[in-house]
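One protein chain is absent from this view; the other protein chains keep their places.
Every chain is named by a letter (A and B) in the order it is written, and numbering of its residues begins at 1.
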Amino acid sequence: MNGGLTKHLNIIDYTLSSLWRRRARNASVLIVFAGVIFLVASFQFVTEALTETALDSLRTAPEITIQRLSAGRQTEVPLDYGEQVASIHGVREVVPRIWGYYFDEVTGANLTVIGVDLERMPLGEKLNLTLAEGEVPEPGASGWVLVGRSIKRIVESKGTAYLSLFRPDLSQASYAITGVFDAVTDVLTNDLIVMDIGDARDLFHISPAAATDLCVYVANLEEVPNIARKIAAALPDARVLTRSQISQTYQVVFGWRSGFASVCLLTALAAFVIFAWDKASGLSPEERREITILKILGWETSDILAVRFWEGALVAGGAFIAGCTGAYIHVAYFDASLFRSVMVGWSVIHPSLRLVPSLQVSTLLLIFCFTVLPYMAATVIPAWRSAIVPTDSALSGM
Amino acid sequence: MFLNSWSIALLICGVLVLFLLGLAARSAVRVLLFWDPDSDSNRQIRLENEIWLTSTLVECGLGVQIVSLVVFVLAADYFSQSIVGAMCATGSLLANDFGIPALIVKIGGVFFYGFWIVLHQLDIRSPKYPLVRLKYVYLLLLMPLVVLDLALEIVYIAGLTPEIITSCCAVVFGDAVGGGTNLLSGLTHGMSLLLFYGSALLLLAVGVVLLKTPRPWLSLVFGCLWLGFFILALMTVTTVFSSYIYAMPYHKCPFCLLKPEYQYIGFAIYAALFGGTFMGTSVVVAEPLRSMEGMGDVVSGYRKKAVGVALLFLILFSVLSSYHYVRYLIVGGEG
Partner (left out) sequence: MLIELEGVTKIYNQGQINEVVALRDIDLRIKEHTLNCLRGASGCGKSTLLSIIGCVIQPTSGRTAIAGLQPARMPDRFLTVHRRRCIGFIFQNYNILPALTVRENITLPLVPLGLSRRAMAERVERLLQQFSIGHRGNFPAGRISGGELQRVAIARALVNDPPPSSWQTNPRPISTAV
């Protein structure tokens, strides 16, 4: 039998009973710590779920999007541009698209309107998969819309099945709702209206020979950067966006938000570390006596340090499990209700996202770095102080 | 790119290591100035107590350093998602001049802090504490490394901007096609494997001989062989084994092994390699101490243990890293 190992097991045994004896104090540390971990973990989980949802929905986006700039602002792209692009070797398909925003005065919300050409969109049939109810109409039909869930709710509250929008000249246009997007894509589709490209031109008064942007589909993904470069050279006034650039932008934006939030949470963490330090250094006379007796009975300083280490590890481990579990439940089942408004906030209508954080080791490691490591570092010195209580005080203190 | 969770986590780790080892260095100065083993004064008793503080601090620092190494690689992988042209950690590490040096210094930190703990463990086994001065001088020498580590990390993160175009591992470590820089060119597939298995066997043989008939020069050979094997193993894993694990002939990357897609096998592989190399090279650190008073038996005992553990790790590492390769040879491609 390995003496070193059994010794440690014995020490853990002792630690457990000692933790239990001082359960009131240890529970207070554990609860506060679990609270801090809960906050940090919730933020991490929310960011991760949001980023993943956004990136997921990008998967079907066109490889390259072309917009036209005039005076530094986005303007209509003439459809001739599409013919030029289509002649570039390696381009599979160029599809015009209308992408605009519609300000709804009643709700004060900024809705996203996308006009698509179902006939020419390569992944048109896949659009059906994103719908929770209804289906995409046959190509060529007009007067239909696919809407996000919150728009559907607003329309329903008015007691009609038609969505009414106003053209720039204030004449009214009505559309039949033929489909509603799935909750899973809420982060992108909640305030989204998809309609036929002709209807969209009509709604925004855009000339039939133009669109807001052109979607370029490429046969070989490896060629995307090359083709993007060629397009940019051929069309000097065009802005060429590749899908990876867009996803990188998402990454940076979400990463920035969570980083900023983490910095704010560091304050909470600092407060906790001070609390932990204080709790760990306040050695009651009884504990002092206990340590002295242990040392006289043959416990080395390193044995006492091991007790302290296991105490810290058990408390931190318990708090970590409790905090992360709590955060997971908070994010997955209560939709991170405590701070959704900070994280989402893309439009006035708050998406009632269904967030499903995927539990990854790397996320847990991040949370561990933010919480457990500083705690352990903060308790080293108090632990050592308690372990070096001089032995002879048990004898002289008679 | 400071304002994201990974950068902040890295900085937290770096600052914690600096804090822990800085405190340890403070008692090192006191011990070096006032250590007097023949005295029973209060100061000497306090200093004897401080030895425990130092060792706990360094152990804690080593723990944080290991976590920080893992975080660093995972962070690089995360950064690659927002750097144009970088597809995995290799790309973001090469995004500026400080990525690879920062990684090397971090790995160095793990080894050198670990050696301190070996010294400490040897020291406290002898009633005279003969290594006190040596280990505290060594601890002070570690401080520049700690500072350098943190500094490189900061400079590296500061230099990362999402626009930079970098090359990715397919170019860096791939076959030298189309003018891409190949760090590890000049060795064919078969030759690397021969070299890898040959040196593993040699290492095993030297280790067994060392266990049977301990000789100081043999310890030195063993340690140096380990160091060479470490570098060779990293190359072989990258250029040969990794593509069998990924099941993609042109994907050769030392870092993607750590991803969940491959069942985190990289963690096991690297843990075995680092553990083995650490134990193997620590024999060289311990060997010269044999001549010191009261250290003979202690060092012999340690060497026996360290060589044994190193050989176990060697076998474990070889099995883990070649598993997918051997499986491919037996079962074939899509098995």
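Going forward, a contact is a pair of C-beta atoms (placed from the backbone, for glycine too) under 8 Å apart; a residue touches a chain by one contact, two chains touch by 3 or more.
Computed from a predicted model, the values in this text were never measured in an experiment.
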Hidden partner chain, touching residue among A:Ala176, A:Ala270 or A:Ile296: A:Ile296
Residue of B:Tyr129, B:Tyr262 or B:Tyr323 in touch with the missing chain, whole complex considered: B:Tyr129
Positions on chain B where the hidden chain makes contact: 37-38, 40-42, 45, 48-49, 124, 127, 129
Residues of chain A (touch criterion as defined above) contacting the omitted chain: 1, 3-7, 9-11, 13-14, 17, 21, 289-290, 293-303, 391-392, 394-396, 398
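Here, only the chains that are shown with their structure count from here on.
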Inter-centroid spacing, chain B versus chain A (mean Cα positions, whole Å): 33
Contacting residues of chain B [partner chain A, same complex]: 2-9, 12-13, 16, 19-20, 23, 45, 49, 52-53, 56-57, 60, 63-64, 67, 70-71, 74, 78, 81-84, 162, 260, 264
Contact set on chain A toward chain B in their complex: 44, 47, 244-245, 247-248, 251-252, 255-256, 258-260, 262-263, 266, 301-302, 305, 360-362, 365-366, 368-370, 373-374, 376-377, 380-381, 383-384, 387-388, 390
